[in-house]
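Structure, as structure tokens:
For subunit A:
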Amino acid sequence: MFGNILIWFVIIPVLMMAGLGVCRNSSMAAIRAVMVIGSTILLALAIWLCVDFLALRGAGVDDEMLFTGSWMWYAPLNIHLAVGVDGISVLMLLLSAVIVFAGTFASWKINPLPKNFFLWFALLSTGVFGFFISIDMFTMFMFYEVALIPMYLLIGVWGTGRKEYSAMKLTLMLMGGSAFLMLGLLGIYWHSAPAGGELTWNILEIARNNAVDPSWQNLLFCFTFVGFGVLGAMFPFHTWSPDGHACAPTAVSMLHAGVLMKLGGYGCFRIAIYLLPAAANELAWIFIILTGISVVYGAFSACVQTDLKYINAYSSVSHCGMVLFALLMLNQTAMTGAILQMLSHGLMTALFFALIGMIYGRTHTRDIREMGGLMQIMPYLGVCYMIAGFASLGLPGLSGFVAEMTIFFGAWEDADMFHRAFVVAATCSIVITAVYILRVVGKLLLGKVHDEHHLQLTDATWFERFSTVTLIVCIAGIGFFPNWINETIQHSFLPIIHALQNAI
Partner candidate 1 sequence: MVGNIILYFVVALVITVFSVMAVTTKKILRAATYLLFVLLGAAVFYFQLGYEFLGAIQVAVYAGGIMVLFVFAILLTNKPNENENPLRSHRQVVGVIASVIGCGLLLWALFTMPMLATAEGTRSLSDALTSGPDITMKMIGEAFTGTEKYQYLLPFEAVSVLLLACIIGGVTVARKR
Partner candidate 2 sequence: MLPELIILGIFLIVFLCDTFTPDNGKKFLTPLTSVLFLLATVAIWIVPSCQESVFGGMYVDNAACKAMKCVLNVGAFICFLEASKWISTKEVVIRKGEFFELILITLFGMYLMISARHFLLFIIGLESASLPIAALVAFNKHKYESHEAAIKYIMTAVFSSAILLTGLSFVYAFSGGSLYFSDIAAQISAGEMSGLLLFALAFVLAGIGFKLSLVPFHLWTADVYQGAPTAVTAYLSVVSKGAAAFAFFIIFVQVFGQVYSAAWEWMLYAVIIATITIGNLFAMRQKNMKRFMAFSSVSQAGYVMLGAMAADELGLASMMFYILVYVVSNLGAFAVISTIEDRTGYVGMDDYNGLHKTNPYLAVAMTLAMFSLAGIPPFAGFFSKILIFTSVTGTNSMALYMLVLIALINTIISLYYYLLVVKAMWISSDAPKIESFKAGCTEKTALWICVLGIVFLGLVSYVYQYFVSSVGASALLSLN
Partner candidate 3 sequence: MNLDILWYLVPSVIMFCCGVYGFVTRKNMIAMLVSLELMLNSADLNFAIFNRFLFPDKMEGMVFTLFAIAIAAAETAVAIAIIINIYRSIGSTEIVETNKMKH
């Protein structure tokens, strides 16, 4: 069991938690050491996994999932701890590792209760990593919830503003989603094998059996898609996002928007679409409408917000809507674009939230009406903010452009009027994105200094620079050399595409 590299993605955060457990609450150095070492190992592990994976693929290993392992857990219900990764999971693990790494540095000076903060933070990471390595629906769902619940305390204790309300709202809405999800998963489980066959939670086997009764598929698809869609901030279940993000501490916003929201998209194709392909073909249109609305609606809403985090949260609604939107196009290119968008949005939003946190830490306000001309005062942060903004509005050379273009070109493949109309609407969002990004950049960074007190503020510290540079390098990396990622993802989508085509 411990010979499988994937298991270590869960073990290491758990060890981090154990390590934190023995630290004293006051010894910041020890806590930081544990976190930095842990997250560095995770990042190294993720890179190593990525390299290894590509090498294996390059060597012609053509299995759907690599590094698979399966250990019986709850035998009566055939629940396994089953792990395995395809290209998408590998990239998601990499993304998570990068963001955990950056998040660690972004919360370098967290206060109060640093130990508890990092404990929950590590638990959250456990859930995220566990989710991405799982190919058993049960463990997947378990890790999914493991990732959700620390948010409550992380926001509630270390957040700002209306934190109690927001934390509660976020938790309840996400858990509400996961209630539907659970029901969907149960339904899939009980239909996972043809009559007389052994029921299973294993995603690959379920897909192979393809035995879900068509009369149930539609219902289950709605449940699972909505369940994951809530976390993917799908209209009209997105309202946790603005409040939640606005109140969350920096690293939590980063991890939440950067990784956690990706769990939604990931689950949507890995479970809802892959396992229920007939329903996906049949019902995609409903969710195309909803996600299409998300895309435009989020962007428009972002235009008039005044709180930096609200702007970003609505922007996330728009971008994550794009992810789901692309997935629902049900073709390889668009779905590839969706994954690229997940990666891109993950990195870029993490960067955004990190920067907002840093700015807020200095100015103690997030209201753009109370700030201005920060570029003169903190040029480093200003430049980073602009880079993040450009990534968000899809500037070539940064990751957002690659993702959006792949989505649009994929989405355009469906030639009927309905799809076309929604794609055109979705493309409009890039203009609106430009509008609100530039609005913020203009008000926040450029122009005259609004508050004389701000002139005394300092630019980024070394750990802040470290955190942001990591993310920017990744964003630019994807933006410049997207093709290896693109190919990896495309290859991983083949089974899903086959399933969808067979189901027509």
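Regarding selection, all candidates are chains of the complex that A comes from, given by their letters.
We take it that a contact is a pair of C-beta atoms (placed from the backbone, for glycine too) under 8 Å apart; a residue touches a chain by one contact, two chains touch by 3 or more; residues count from 1.
None of these values were measured; they are calculated from a predicted model.
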item	value
Single touching candidate for subunit A, where 1, 2 or 3 all sit in one complex	2
Partner candidate 2, residues of subunit A touching it in the complex	73-77, 79, 113, 138, 141-143, 145-146, 149, 152-153, 156-157, 163-164, 167-168, 171-172, 175-176, 179-180, 182-183, 186-187, 189-191
